[in-house]
Structures are given as C-alpha cells and as structure tokens.
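Removed from the display is one protein chain of the complex; every other protein chain stays in position.
Chains here go by letter, A, B and C, matching the order in which they are written, and residues are numbered from 1 within each.
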Amino acid sequence: MSMPDLTSAAGAPVINMGTAIRDGLLEAARRDPSVIFFGEGVEDPGALFGTLKDIGKHIGHNRMIEMPIAENGLIGIAIGAALAGKRSVVTLQRVEFALLALEQILNNAAKMHYVSRGNHKVPLVLRMIVGRGWGQGPEHSQSLEAIFAHVPGLKVIMPAFAEDAKGMVTAAVEDDNPVVVIEHRWSHYTTSAVAEGYVHRPLDGPRTVRKGDGLTIVATSYMTLEAVRAADRLAEAGYPVEVLDLRVIRPLNLDPIVESVARTRRLLTVDTGFRMFGIGAEIASEVTSRCFDLLEAAPVRMGLPDHPTPSSRGLVRGFYPDAARIARTAAEMMGVDEAEIARIEGKILADRGDVPIDVPDPFFKGPF
Amino acid sequence: MSMPDLTSAAGAPVINMGTAIRDGLLEAARRDPSVIFFGEGVEDPGALFGTLKDIGKHIGHNRMIEMPIAENGLIGIAIGAALAGKRSVVTLQRVEFALLALEQILNNAAKMHYVSRGNHKVPLVLRMIVGRGWGQGPEHSQSLEAIFAHVPGLKVIMPAFAEDAKGMVTAAVEDDNPVVVIEHRWSHYTTSAVAEGYVHRPLDGPRTVRKGDGLTIVATSYMTLEAVRAADRLAEAGYPVEVLDLRVIRPLNLDPIVESVARTRRLLTVDTGFRMFGIGAEIASEVTSRCFDLLEAAPVRMGLPDHPTPSSRGLVRGFYPDAARIARTAAEMMGVDEAEIARIEGKILADRGDVPIDVPDPFFKGPF
Amino acid sequence: MTKMAENDYRLRCMRQMLRIRLVEETIAERYSEQEMRCPVHLSVGQEGTAVGVCDVLRSEDRVFSSHRSHAHYLAKGGNLNAMMAEIYGKRDGCIGGRGGSMHLMDPDAGMMASIPIVASSIPLATGTALSDKFDDNGKVTVSFLGDACLEEGVFHESANFARLRGLPVVYVCENNLYSVYTNLADRQPERPLTDVAKAHALESRHVDGNDLDAVREAASWAVETARTGTPTFLLLDTYRWREHCGPNYDNHIGYRTEEEFQTWRVRDPLERYRKQLEEAGILSAGSYAELERTLQAEVDAAFTFAINSPLPEPNEARAHVYA
Partner (left out) sequence: MTKMAENDYRLRCMRQMLRIRLVEETIAERYSEQEMRCPVHLSVGQEGTAVGVCDVLRSEDRVFSSHRSHAHYLAKGGNLNAMMAEIYGKRDGCIGGRGGSMHLMDPDAGMMASIPIVASSIPLATGTALSDKFDDNGKVTVSFLGDACLEEGVFHESANFARLRGLPVVYVCENNLYSVYTNLADRQPERPLTDVAKAHALESRHVDGNDLDAVREAASWAVETARTGTPTFLLLDTYRWREHCGPNYDNHIGYRTEEEFQTWRVRDPLERYRKQLEEAGILSAGSYAELERTLQAEVDAAFTFAINSPLPEPNEARAHVYA
C-alpha cells in the first residue's frame, strides 16, 4: 500500500516510526537546550525500544535522566522541572505505568496553567507505549487514551505514520502544554520516507489518508493501518471509502470529519482502546449532532470488546479489530451484498496469509 | 417536588441520602461479619460526612480501619483483604484522591477475577465523593465516572435518591465485584422516606423518575434532581418529559433508555462530569445506533464545559448545568417557542430565588 | 553575623510572625460573614516554621506549599492584597479567584504553588530543584509538607531521587501531630520520623518548630547544605491551634484534649519570641503594640481591598485552558 498524500518527503530515506520519533526528539532537543529526557533505562541498550537511541551522545548525557522506578514521583518531578523552564520529555514503556501517576498528570500537569491564570506553563511530553502481541496480556496492552482525553488542559496525540510522527513529536516538544503521546508498539515498525532534519507537523487535527465517497472511517494509531488496508481492498472492489487518521484526540478537531461525513453520510470509527466509553463515542455522538440530517445510518464504532486483554494467542483471536472486520463492517454499512463482502474479506485474509496473530504483519511495515 | 414512584417506603422516616447510605452500610455490615471499612478519619468526629457515623459502635471498632494518608497502598491493601475473603468498603472524601490509586483499581481490582479465570474475587466497594460549591475549586470537585466506566471488570454506580442509595450500597457491599460508588456531595442532603432495616436495590440499570412523551432525559447523580425540577416545570407548562435516573454507569443497561427514546424520539443526557469524552457520549452514540430511524433529532449532551472547575462563585456562574438550562435545552429540542421557554425558565429561576450559586438549593432537600 | 544583623533578623521574624497571626486571626474573625467562600486551613500556632525557614531563603529561592498555605505564602513574600482577594474569590486575587485559599501562589516572590492534594507538591518542588541544578543558578527549593505526607509514597519517591541526583531541595516537615482529626500514632508506627529521611540517605535536623531561633538555625544549615547539592530534611514539631479546616477552635469535639492544646498554647511561637526579644532588650512593650497597630492596619486594608475587588466574570473562566 502506498500513501503518496502523506509523505512530503519523496526521495527521503525510508525509516520506521520508532526511528522517526527518535529523530524528531533529537532534532527538537538540539534546537532547544531546555529539552531534557526522562525514562527508565533512558540510555540503556534498549533505549526505550530504540526511540531514544544515542540521543544522549548528541545532546549530552546529562540531559538524559534515568528514572528510578517511581512513576508518580518522577512524572511529578518532570512537571516541576517544566514549571521552572525545562521541556521535560518522559517516556514510559507501557501506558499502564502512567496509571501510577494520574494524580500528577490529571491535576498538576493538566491544570497548573489554568489554575495559575496563565502564570505557569507545563511544557511536558508524556510518551507512553501500547503493547500488543506476544502474550503481553492484561496489564501490558491497554490503550487508555479515553482517560487522558477526558481531562481539559492535556493534549493527547496518537501518531500512525513515520514522518507524521516525527513532526508531531517535535510539535509536542515545542508545545507549551502537557502533551500525552500514545504510541502503538506495532506502529513503531511501520516505515515511510521521512524528511531529514527539522520536521514540524502541527497538532491540528485529522488527516485524510484515503479518499472515497462511500463512507468515512475515522481511525486512530495502528488502527489507521488496518483501516487503510481495508479501504484499499474496498476501493479495488469498487467501493472507495475515506479514511481519516485522527492523530490528535484532544483538543478534538471535528471539522474535517464533519466535512467528510457530510459527503459520505456514513461514519465508522476504529479505536485501539476499549470500545465502551471510548473515544469513538465522543466522535460518533458529536458528528451525529452536527450532521444528523445528512446521516444515512447511525455511526458505527469499533474497538476492543468489554473484557481485559488475555495473553494466549488462542484467546485473542477476534479481540482486535482488523482490516477484514473493518472492511466487512464498512461494506455492510454501505449495503454491499454478502457474497461481495465475503470476497473482499477473503482477499484481505489471503493478504495476511499465515502470519501468526500475535506478531505484526510485515505488510504493515510499509513503506507508506 | 414529589416522587411517589421512587419510594417503596411511604410512611417510613424521612432521612437524607448521607444517612441512608450510612444505614445501608451498617445493615450490610451487620449481616456479614466479613465487611470491613477503610477511611481517612473512619471514626473521627466527621466520620466521612457522617456516612460512617457510629458504625464502629455497632459492629466493633476493630472493623473500622483508619487509613494512613496513602491511597494507593491502602486501596491495594483493601483489595488484598478482599482476595482473602473480606468485603472491603473504602470511603474517600473526594474523587480526586482515587487518582493516586488508579493502578490498583484499574489493574488489580478490575482484572483479578478475570485474570484468575474466576479463581479470585474482589468484593470491594470504593466510595468517593464529588465536591461542589463553597469554592472547592479544581482539585476537589471532579466527577470522574468516565474514567472508571471505561474499564471492564469494575461496576460504577451513582445514586441520586436516599432510599435507592441505601439499597444500592447494600447491593454494592454484597456484590462480588469491585463497585465504584460515586456520590455527589449535594445529593447527600436530599431526603426521602427510607424503609428501615434491610433494603436491597439491585444494580440493574436506570429507573424512570418522571413520565412523559416529549423527550427522554437521562441524568446521573445530582443532575437527576435538576432534571426533575426542569421536568416538573415543563410538565406544568404542558410539555411532559421522561426522566431516567441512570444509577448504574457500568455495566450499562440501555434497554430502558432505548424503550423510552423509541417513544419520545428525543434524547438529552445530563452528567455531573466533563462533557467531552464523558459518559453521555456512550449513551448518546449507543442509543443513536439502536434507535436511529426513530430519532427526530440528534441526541444532546449536557455536562461540564471544557475547563477545570474554578473556585470563585463569580467564575462558576454557568459552569454547572441546572434546571433552567435543562428545561431550555429540552424545550428547544421539542420545538417550544422562545416566549414559552423564557416563561418556564423564569419560573425555575424564581423557584431558586436568591440562593447563592455555591450552596445547595434547599429545594433539593426534598423529601422526594 | 554581627550583633546588628542578628537583631535585624529577629525583629524581622517577629514582625513576620505577628503579621501572619493578625492576617489569620482576622480571617477567623470574619469568616462567619460568609464572604470568604472557600475552605480555609489556618496556620495559627505554626507561624514559627514558615517564618524561620523562609527568612533564610533568598527572594529567588522557591517554595511549594499545601492546603495550609497562608503562612508560607506570606513568609515567602507573597502579596497580601492578592492573597486576601483570592480568598474572597475576587478578580484581584493572586490567580483571579481560580483556586481560593488552597491554591495560593505568587511565582514572582518564589511562592511557586500551593497544592491541596496531600504530598502532591513534593515532586514538583523536587523538579524545580532539578531544573535549577541544571541551570546552576544557586536557587534552593523548599518543600513544606505535613506529617501526613510521610505516609504518601510520593514523598519517598521524591526524596530518593533528590538524594540520588544531589538536588538543591529542602524537605520541611511541619509535624503538628494531626492529619485532620487523626493523631500521628494512629497513622504511623513509633520511630523517629527522621528515620524516614535516613531511608533515603538524607541528612536531617529535628528541632522545636515553635522556637524561632532554633528553626532558623536549622533552616540555615538545611538551606545552605541544599544549595551545595545535598538535599536535606527538617523535622519541626509544632501544633495547629484551630480546627483543621475553618475558623474555630475544636478541642471539645473529641479527637484531642483541651490539655494537649494548652501545653502547646503556652509554647506559642509568637508570644515566646516576643518575650525573648523583650528580655533581650531588643523590643519594648510599646514598640510591639505600635507594630501590632501598624500591621493590623495593613491587614484591614488588605481586607478592604479584597472586599472592594469585583467578582470575576464567568467568561474569564474559559481562558488559559491551553497556553
């Protein structure tokens, strides 16, 4: 699958999203000496899945702050440093570790600018990674953007593509607000041509990654890739759909979605998080309120079912929405007949081949 | 305002919701010696806004466990005690204090039964109180049910009326699952006739508290009272609307709401929490998907605006949805003309009189 | 230090304690007018700790406080008019009425923030110290914390990191024996509270928090040690006279005894220090009375300022959600 409308960097080196994020962080840190990095193993051989690799070598090891295993305290400390003028960038290996620090994040980080009537600023980047596959299980796989998105004062972003991710983390570092960056581990592997040097992508809202009039799919993070795969097979079969990569969950910019739905008259959302009380609900209900008379059918939301993530590959069959299911759902919404749907679905399943369910499909590596 | 369809206890003593909760907890603890209580100041002169008053005298002070100020640890300890067969009841003065313990709550409490394939049970009640008024400000007023509602394995309830609250906390204590009870401080003051002795109200879903065909209002907690006030004035003016008290946020039982909306064809939700990514979004979007062809208009959601709660009474004007705004919104949805709306609104404002904005309206004391 | 300079700090500290006392007694007196419509946590009886510590700080040093922030705010040089207007919920409040008594701040005076979630400001203080160490700007941050904060894990997480990195931060524990209505003995096992500091290799001093000179001397050590990159811990024994939250005395409601209060009453840091200065011939009864009059006039003016300040408009509430 190709994604020409996404890359501003044809000819640029093809790298994966993890590396692109690392390059973006490095670039931002080079330009601004107040940027400092926190992480558990911030300069260890793993370097947070490689996303902080060698940054200390370039900007000075003193700016790489090894975190003791104390997420609440250290995130509070990162906030304090931000109050005093640093740009703190904290990386957590898993979203779940942030649960220990929600008091600091939801009260101090989110509200300090507001409470201080603008006196204080909290330029904080809080990166956290969603685990998936290889038996991660219930406490290493949650994608809890709905929690962060609920709280005014935070920004919440979820990049899906390499170059965009590079530009978005740069924008996050430069932002004077606390920005929660939720990165899906499987997105780290996706590749694209990524412009070298400084790249800035404003945290301004969704981006259209596939055009089509049959239906609007709003997807987040890794699910954007599954949606694109579904869209390509649907288009091939004569049912082009629009895919919007949501990118920024908060502040939520619905305008491009409303514009698209006004044309397609149908909305499908696909999240990486739990479906119930998830972010799709906000999008679906707000789009409904803005496009009620234009909608042909109720918006449909896809997300994780209402139970924790089990570890065994036997148990996760069907747990995650995938391209096949997205295509089927979209096709059903468009009134495509069952035989045709089965054909499209079959093609997608054949594309996937016998890649085991608990590892990323090489197909998704791109380049996009 | 009266609420005959709610009370099963005509003639019973009229008490307030805080006392009713206390009575329900005491009753449950008397019947089951494994019930133990945790709280900061669990037996102090305040006794958690009186909601634990004298319980220790009746069941033994040893069952009243004073919590050091260490919410994460102590809630984890309460979960551990539950694993070993206790029914732990934890009370926090404010919802915000639970933010320190979300790792324990969202991982250990919510998932232990699931992860253990049913081997372990976590009979835990986690009461937390929403502050409002008298300048509580940004960190003593949040109503974060959307966070808890997002996580499978938890139950989340929000009682609004005294007798119902008594029965619901009893059911919560008897439940083998972790139940988060979010109590609005202003609801503590509302009164009704409450049956003495053992009262059990199943945690099964919403209850209709006003009947009407013009529109369905789904309200939670204290907002149910504001909605009822609005409904009564609307009914008086010839526009009867239905009001459902949601009661149980998770597991969410939408059937009675869908049934009502199928008749009224219009839905308005009113929450105590932030509107964005709030629980109203789940209700609105799911009802839309189940009643799309029946709806006359898009559902409307009311909730808190997208900023933290300021302290000053000057700044909170208009911050909280109230009966006047609910009535106006409902009337607009029903196509009532502006003059009529202004008349209804005027009556409600006159009812309120000059009660300051930052204290509960005595009107809401009931009895209901 | 010359005799002259010493006299200087003594009078300055006495004046500061008296000023804080008068502010808070006036709040207590007028609270029932129901115009200060937010929870207030008074420090009456505890002024020695705030004043003794803040007096050794430079103006650019930083302080973080908690729900009980009036004394810290004033001792660090926070603007009195802005404080009173904040408590009255007015537009001229230090943060325009957004936070009330529990969120007082005056960053220009180094009073960085007050955070009403117990112990929540401790990592923030540790974080500004980290930043200041990066900037090598010589600033020290003081983190005021109550005895209950030692129970919160985040204190330990912060202290461990501060010591590990050698941060210029002083943790000042004001042990007033209570968290709301609960005695220390019902919340923590018996052992010297300074053992908690030792767990994180923090050096500490433990002194009578109602003895201004003792506090100031210990603080001087703590702050100057911290300034060289060795964080320190001060344990200061003191006592809150009035109820946890609100203007009243509450010795009759059962959680503590009148006797206990009286023991501490006679150890009033202000009265003790006044006597001490009188005995040392530094202060006369007349000059004290004169000082009291002057300060009370200032306090009354601040109340008037606050009362005359307008309520903020609701539309102001929407500003500053994002920077």
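As a working rule, contacts are C-beta pairs under 8 Å (C-beta built on N, C-alpha and C of every residue); 3 or more make two chains touch, one makes a residue touch a chain.
Quick caveat, the model's predicted, so the values are computed rather than measured.
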**OP:** Tell me the shown chains the invisible chain touches, ordered by label.
**Re:** A, B, C
**OP:** Among A:140, A:155, A:184 or A:247, choose the residue that contacts the chain missing from this document, as touch is defined above.
**Re:** A:140
Original post:
If the hidden chain were put back, which of B:12, B:77, B:237 or B:262 would touch it?
Top reply: B:77
Original post:
Among B:19, B:91 or B:104, which residue is in touch with the absent chain?
Top reply: B:104
Original post:
Out of B:48, B:98, B:115 or B:168, which is the one that touches the chain we can't see?
Top reply: B:115
**OP:** Determine and list the chain A residues touching the chain excluded from the picture.
**Re:** 40-41, 44-46, 66, 68-70, 72-73, 96-97, 100, 134-140, 305-308, 310-319, 356, 358
Original post:
Please identify, in ascending order, the residues of chain B that touch the omitted chain?
Top reply: 36, 62, 65, 68, 70, 72-86, 88, 103-104, 107-108, 112-122, 152-153, 155, 176-177, 251
**OP:** With the missing chain put back, which residues of chain C would touch it? List them for me.
**Re:** 151-157, 160, 163-164, 186-191, 195-196, 198-201
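Note that only the chains that are shown with their structure count from here on.
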Subject >> Middle chain, criterion being Cα centroid separation >> reply: B
Subject >> Farthest chain (mean CA position) relative to chain C >> reply: A
Original post:
How many angstrom lie between the CA centroids of chain A and chain B, rounded to a whole number?
Top reply: 33
**OP:** List the centre-to-centre spacing of chain B and chain C in whole Å, with centres computed as mean CA coordinates.
**Re:** 37
Original post:
Whole-Å distance, chain A centre to chain C centre, using C-alpha means?
Top reply: 44
Original post:
Which parts of chain A, given as residue numbers and ranges, touch two or more other chains?
Top reply: 72, 103, 107, 114-115, 152-153
**OP:** Could you check chain C for residues that touch two or more other chains and list them?
**Re:** 96, 98-99, 103, 115, 117, 153, 321
